[in-house]
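Below: the structure, in C-alpha cells.
For this depiction, one protein chain was excluded, whereas all remaining protein chains were kept in their positions.
This part shows chain A:
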Amino acid sequence: MSKGTKVPGYMQGKGSRNPRGIIGDREIRYKCSLQNTILDVLRGRPGWQEVPGQNNIQPNVNQANPKQAGQQSTGQQQANTGKSGSGSTTQGTTSGYKGSVRNPQGPGTQSAVPTRLQGDGDWDFYWCDREWLAQNYDTMFLYEHQKILHFRNHYELTRKNLMVKNLKRLKKQTERELGKAEGQSFEFFPTTYELPSEYHIFVEEFKKNPGIIWIMKPAARAQGRGIFLFRRLKDITDWKKGEYQPLSDPNREVPETYVVQRYIENPYLIGGRKFDVRVYVLVVSYNPLKVWLYRSGFARFSNTRFSLDSIEDTYVHLTNVAIQKNAPDYDPDKGCKWSTQQLRKYLSAKHGVEAVKKAFKGIDNIIIKSLQSVQKIIINDKHCFEMYGYDVLFDSDLKPWLIEINASPSLTASGKEDYDLKFGLLNDLLNVLDLENRLTGKEKRVGGWDLLWEDGPILADDGNMECAPNGTTASIPNSFLGCHNERKRQLRELYTAAQSIKKS
C-alpha cells in the first residue's frame, strides 16, 4: 500500500530537517518500536533522547486489542515475509495500521494517506521491528553514524527451514574442501527436512528409521505455535487432510512451509524436567564477521516431567515460555527459569569443570558455524546489527543441539531477575555499539559481552589476567557463557582505561 508512494529519505526536503553528521557533543536521538525493557534502557541512558512522535508513542488502540493486530499482521504478512511477529511485543506491523496511529486526525483516510517517513535522519539509533525494516529498508538512506536493528534478510537464519538449508550447504562445502572429519563439527542440528518440498526424501528417511519420534514445526511461526510430535506416518497424513489443507484454504495461496525434524529423545533432564538454554548473541557485522556473546542468559524448564510415553502432551516437550503459560498449573511467580550461571554451576557439580567447558565450547561452535553459514547471504550493512536469541538443548551426553534462532528474542521480563538480566543485556549492547564513542574499539569484553569472533576466533590471551580460566592461555577462546557477570565493575574499569588511552 504505502510502499509505492513512499519517498526515499534522501529525496525529502533536506532543509526542513538537520542532516546530522557524526554525533559530537549533542544528544543521541533514538526511536524504539517496543514498549518493554529496551525502552526503559534507552530512556535511562544519560544523554539519549527519544525522537518525538510516531512509533515510540504507544498507541493505546494497539494495546487494547493486540489480537486484532496480530490477525491483521498474520493475514497480510504471512505470505511475503513469513514472520508473524512475536505476539504483543511487536506492533504496527502493516503500514495501514501504522497510518492510523500516526494520523489520528484522519481516521477515515487512514489507508489512503501514504505513510510518510518523517526523515530517516532524525534518529541516530532505531530499535525497529522486523516488519518495519522489511518495508522501509530499500528506500532508506542512512547516515554514516546511524544504527538500526536487524539486517535486511535476517530470516535466512531465523526461519527454521532456511536455517537448515544454509547449514546443510556450508556443511557440504566444508566436507568438500576440508574432508568428512571437518564436517563432523556440523553435527549439531537434528536431521531436518522441509515440507512440503522435501516430503519424499523425508518419507524415505522415515521408513529407514521406524519407531523414532519426529517433531513438526511451522517454519515461520514463533513461540511454539503449531508444533506437534508424531511417531507414525499416518499421523501426518491425517494432519495433512485435516488442519493442513494447502489448496482448499482460500486464505493461503501457498501452503505453509513446515520443517520436520528428528526429535531428540534423550534430552538432559534436571529433576526429571527438560530444558533449553537461551543464549544471546550480537552480530555487529557480517563482513568481516564480528560476533559478541553475552555471559548471562537462562535455562527454561518444561513445567512437567519428561517422558516419551505421552507424546501428545505438548507441555512436556516444549520449553517455550509462551506455551508453558497455557499449561493448567502454570504458576507465573515461578517462571520456570534458571540463570545460565546457575545451570553451569549445577552441571559442573555433577560432571566436573572440564566436561562443562567442552559442552559450552560446543555452543560456541554452534554460534559460529550457523553465522558463517549465512555470512555470504546476509546483506551486510554497517548500520545494521542484530541480537539473536539462540535456543540450545543439551542431550544426556551434554552435547548441545541447536533448536532455533530468534531475531527478536522476547525482551519482556517475566520477573525481577529476568528484568535485571535483560536490562543489563540491552544496556551493554548499547555499550558495545558505542554511539557515545567512549571506547577504543579494541575491547574484547564490554560489560557482559565477550568478543567471540572477529574474522577469526578471539582468544582470551595475554595480560588479560581476569579472563584466563587456566594456565594454557594460548588456546582458550574468549567465551564465558554462564560465567560471573560483574558487568558494572568491568564497565567502570573499561571506561577508565579507555579514557586514559584516548588522552595519551
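One rule holds in what follows: a residue touches a chain if its C-beta (ideal position, glycine included) is under 8 Å from a C-beta of that chain, and two chains touch if they have at least 3 such contacts; residues count from 1.
Operating definition for what follows: contacts and distances are computed from a predicted model.
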{"item": "Listed names \"Proteasome subunit beta\", \"TATA-box-binding protein\", \"TBC1 domain family member 19-like isoform X3\" or \"Septin\", with the criterion being the UniProt name of the chain not displayed", "value": "\"TBC1 domain family member 19-like isoform X3\""}
{"item": "Hidden-chain contact residue, picked from the options A:Ile270, A:Leu433 or A:Leu459", "value": "A:Ile270"}
{"item": "Identified contact with the non-displayed chain, of A:Leu178, A:Ile212, A:Val353 or A:Ile501", "value": "A:Val353"}
{"item": "Touch with the omitted chain, as defined above, among A:Arg29, A:Arg278 or A:Lys337", "value": "A:Lys337"}
{"item": "Chain A residues that touch the omitted chain in the full complex", "value": "270-273, 301, 304-305, 307, 329, 331, 333-338, 342, 345-346, 348-353, 417, 465-471, 480, 483-484, 486"}
